[in-house]
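Of the protein chains in this complex, one is absent; all others appear in place.
A, B and C label the chains in the order they appear, each numbered from 1.
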Amino acid sequence: MMDKLIKEILKFRDEREWKQFHTPGNLSKSIVIESAELLENFQWGEEYANIENIKEELADIFIYGLLLMEHYNFDFNEIIKEKINKNKEKYPIEKAKGNANKYDK
Amino acid sequence: MMDKLIKEILKFRDEREWKQFHTPGNLSKSIVIESAELLENFQWGEEYANIENIKEELADIFIYGLLLMEHYNFDFNEIIKEKINKNKEKYPIEKAKGNANKYDK
Amino acid sequence: MMDKLIKEILKFRDEREWKQFHTPGNLSKSIVIESAELLENFQWGEEYANIENIKEELADIFIYGLLLMEHYNFDFNEIIKEKINKNKEKYPIEKAKGNANKYDK
Partner (left out) sequence: MMDKLIKEILKFRDEREWKQFHTPGNLSKSIVIESAELLENFQWGEEYANIENIKEELADIFIYGLLLMEHYNFDFNEIIKEKINKNKEKYPIEKAKGNANKYDK
């Protein structure tokens, strides 16, 4: 599924000759920009959100994220699993349970 | 693959009783925060980036994105395909080719 | 006051020969990065904020903002007044009173 999806994203990009703009730095800026647009739904509270807009901004974040992932030849499954494992060490259950404090700082 | 991955993320979250903190607004803030940490790799140019750090920040963005997606019962494949289709209309090949201007604005 | 402050910021920058890194794009990235660090104080709610950290992140945002302002020869007082005037038109009192909706969208 993931391979097919990435192929579609690359096809969209290449038909427009946009690879030249997609440096890692520019893709990272794009992810920040889209995620701030997502956040705009919650600027004044949780109650003003527009689900259709959230869906689109989240899709944009994923698309730019997959392009960055593809640039570095990262594997979606692998980098997420590795990060979960790292988080398990950083936030052991007994210390982290019900706790939003960043006690590790 | 995606289902299994999301299950692991939810297991990690639930073992720590963190669902209470994961409102859509807080998840959106988290995506912005992680994507700014990703951007920090490119703050002064493309040449200072730390690949290991990029991998981790990107994984964090995906993890919070998947949590938000799960909250709204969005489907990964579906929202991305819908967004690509929308972008195809917004950026027709003949106008967009090799062009980084946001001519639609 | 503002002139003296900007002079001190420029002195700090020039002693370190950092002007070369301070393109408008890099300064803009820096403002985003610092403002996400500010937001980190409120990632999981309003109650976890660290006032000392807020003070520092806000100062960083102002410093990078003043550097960008100086780059373009903008005047602090002037651009803010112009923006307030624009907002007055965009958000007339009778429509905006007590209302967080972005009705202009």
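Assume contacts are C-beta pairs under 8 Å (C-beta built on N, C-alpha and C of every residue); 3 or more make two chains touch, one makes a residue touch a chain.
Not measured: the values here are computed from a predicted model.
Undergrad: Considering the whole complex, not just the chains shown, which residues of subunit B touch the missing one?
TA: 29, 32, 36, 44-45, 48, 100-101
Undergrad: Could you pull out which residues of subunit C are in touch with the chain that's been left out?
TA: 1-2, 5, 8-9, 12, 15-18, 20-21, 23-25, 28-29, 31-32, 35-36, 38-39, 41-42, 45-46, 49, 51, 54-56, 58-63, 65-66, 68-69, 72, 74, 76-77, 79-84, 86-88, 91, 93, 96-100
Undergrad: Considering the whole complex rather than only what is displayed, give the residues of subunit A touching the chain that is not shown.
TA: 21, 26, 29-30, 32-33, 35-37, 39-40, 42-45
Methods note: only the chains that are shown with their structure count from here on.
Undergrad: Whole-Å distance, subunit A centre to subunit C centre, using C-alpha means?
TA: 25
Undergrad: From the mean C-alpha coordinate of subunit A to that of subunit B, what's the distance rounded to whole Å?
TA: 2
Undergrad: In subunit A, what residues contact two or more other chains?
TA: 29, 32, 36, 45, 100
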